[in-house]
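Here the complex is missing one protein chain, while the rest keep their positions.
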Amino acid sequence: MSDLLAARSQMAMSLAFHIIFAVVGIGLPVLMVIAERRWQKTGDPIYLELAKRWAKGTAILFAVGAVSGTVLSFELGLLWPAFMEAAGPIIGMPFSLEGFAFFTEAIFLGVYLYGWNRITPRAHLWAGILVAVSGAASGVFVVIANAWMNAPTGFELVNGRIANVDPIAGMMNPMAFQQTLHMTLAALAATGFAVAGIHAFLLLFDRDNAFHRRALSIALLVSAPAALLQPVSGDLSAKAVARLQPAKFAAMEAHFRTGTRVPLLIGGWPDMDKGETAYAIRIPGGLSFLAFGDFDAEVKGLEEFPRGEWPHVPIVHTAFQIMVALGTYLVLVSLWAAWVGWRRRDVGADRRLLVALALATPMGFIAIEAGWTVTEVGRQPWIIYGVMRTADAVTPMPA
Amino acid sequence: MPDLALADVLAALLALSLNAYVLLGGADFGGGVWVMLATGPRRARQREVIAHAIGPIWEANHVWLILAVVLAFTCFAPVFARIMTVLHIPVSLMLVGIVLRGSAFTFRTYDDQHDAAQHRWGRIFASASILTPLLLGVCIGAVASGSVVAPTQGGFAERFVDPWLTPFAFAVGVLTLALFAFLAAVFLTMETRDPELVEDFRRRALGAGVAVFLASGLALLLSFDDAPLMGRGLMASSWALPLHLATAVSAIVVFAALWHRRYRAARLLAGLQVSCIFWGWVVSQYPYLVPPDLTVAGAAAPEITLRITVWALALGTLVLAPSLIYLFRVLKSGPAHEE
Partner (left out) sequence: MDHLRGDAHGGRRDADAGLIYPFTAFTVLYCFLAVIVAWLLYRQIIRSPRGSEWTRLYAPARRGDA
């Protein structure tokens, strides 16, 4: 294994680990606050038990997320010192703000956990809301920094040097909105479906358990709307990628040759040497429409780019397909659950729906890891898209 | 060209946030030391007091380190890149310590209250609490000794091991550990009303105070050989004398306060003493952030970044200060710890 590959693997592994905790840290406080609110309205002690348990879960995951996040902030320098030296003055801003959001979350989580008998119910609920809001805010700030790596703005290249930096313009980069929206919805959907799925699974063996039923209903309340909105946000993201990172877009869609009325490929295995994708289902004009809203639009293929600037097409394409497939499953289950709930039937009593939900337990997280793979591997060979190569950023340690 | 005054302000803020980490996060690490060294008939109760004192607050205390890192890579990116490259090995080991300390403590809090499980997590928590300050001190010692230079020549060991594998760096590591243990013991005298436990922590504070004295003497001695820049700075800078006087006076008064069981005063003065030692290091190497070549002005980010960072810090303080005060008031109010 080369140092570059080891460094990329360590970064990927650290991110893949941390992202789960970060995502649950965004989603679980929302469930916790809803449970507490229901307890305050109904006085049903099961809701209080749920609020306390989810608070405990948030505390455990927040602690592990805090330390693994610390590792990441150091790893930026341990593994990519040249990147940080060039980019620090621009993307330091969202990281500073993230630090404050994280601090706020730590403080109000402390208030929430230790304040049950010490502050008014109203103040306690607000502490929970602040935990949820600051958790979401720290996710947003970190994703803004990542969006900058995809669509770097807020500087000029003078003789190949980053100059005249403008950190605010860096934060307002053209991928920021799409990526943060997509990630926040993903966090809510993944956490909600994981919780819903676990309790749906346990309900299969313990049909009338009130604890699992109430947990399931709150989890679905959060996850289903998020999953239903996600395709819209995904479409916004894809259109932005098509415009700003055409090579990544072409790799996602395994699209090699520039053309008009380009078909959308479902499945298939891209061959980078032949420049073809075998075994795919083709929907005529589909890709042109998805990328630019016009069935006859021209879509750039990978052939437009020098081979050295291609990301690894099979990984990016497969990861993208996995993400879309899992997202589609979650949309369908959401619709099904909404239908059952709307017909005033008991969601917790529908056995087949429970099985479908139980299957969904890991899907949100797998979709997030796959989506993260798309955005990170798809950006290669660049660490700052079009500006700095990953190979030039890796630490000179220990060679 | 960056505004020099502004760069100095941000370097001071960076040092301030490290200072806060040393005081608050340091005391939490020191708590781990006393979990390890808990002895006598009251050892289980000692450990309980320590866990309750750290529980609600260690994550908030930990954020000061993250703030320092973020300020370093935003405002002084070359400094961050240099330290993370040359000190890759001790920093990575320190991170392992940070991860193990935090997660073991959390597992200890939320796992079932069986003695066996508690004991296992407590052991990991305590070992990591000893390893991490040692390595933090080693990194500080390496920077202070001026050996963290651009790694251009030589073999692996010369570039990435020799800069920190020195007697001086390890003396600073031991000093850091002693300081953290001292802070923790002094703070812990205020965390329980049980007079026997207060006495236990008082004795530990006095002992750790002696250890601090010996370790700083050793570090000072070794600095003449290993860290001449620092030795000179400690002696020559115009700030040096008042800082040394303040350190010495507060050290003596802390001892007196502990001796006479004036714990509130002891806590305040112990914080002052440790801060004086910390700022003694900062001042001794000013204007260098990483001697012998990276200065505050030379490594500073463009002025616009510095200016926006100051605004972000002001905004953050506006949100955080009242929140922190609120947290402390909630924790101090009402019945003793529940969960």
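Read from first to last, the chains carry the letters A and B; within each, the first residue is number 1.
One rule holds for everything that comes next: a contact is a pair of C-beta atoms (placed from the backbone, for glycine too) under 8 Å apart; a residue touches a chain by one contact, two chains touch by 3 or more.
Bear in mind that the values here come from a model prediction, so they are computed numbers and not experimental data.
Though it is not drawn, the left-out chain touches A, B in the full complex. The residue touching the chain not shown here, chosen from B:G122, B:P151 or B:G316, is B:P151. For the chain missing from the display, the contacting residue among A:I198, A:L229, A:M272 or A:A297 is A:I198, taking the whole complex into account. In the complete complex, the hidden chain is touched by one of A:P231, A:P314 or A:P398, namely A:P398. Take subunit B: the residues that touch the chain left off the picture are 85, 88, 92, 96, 99-100, 103, 107, 110-112, 150-152, 156, 338-339. Interface residues of subunit A facing the missing partner chain: 1-4, 6-7, 9-10, 13-14, 17, 45-46, 48-49, 52-54, 56-57, 60-61, 64, 68, 71, 78-79, 81-82, 85-86, 116-117, 157, 160-162, 198-199, 202, 206, 209, 211-212, 387-388, 391-399.
One rule holds in what follows: only the chains that are shown with their structure count from here on.
Interface residues of subunit A facing subunit B in the complex, by the touch rule stated above, are 56, 59-60, 62-64, 66-71, 73-74, 76-78, 81-82, 84-90, 92-93, 95-100, 102-104, 106-111, 113-119, 164-168, 395-398. Subunit B makes touch with subunit A in their complex at residues 56-57, 59-60, 62-63, 65-67, 69-71, 73-75, 77-78, 80-85, 88, 91-92, 95, 98-99, 101-103, 105-107, 110, 151, 156, 160, 301-302, 304-305, 308-309, 312-313, 315-316, 319-320, 323-324, 326-327, 330-331, 333-335, 337-339.
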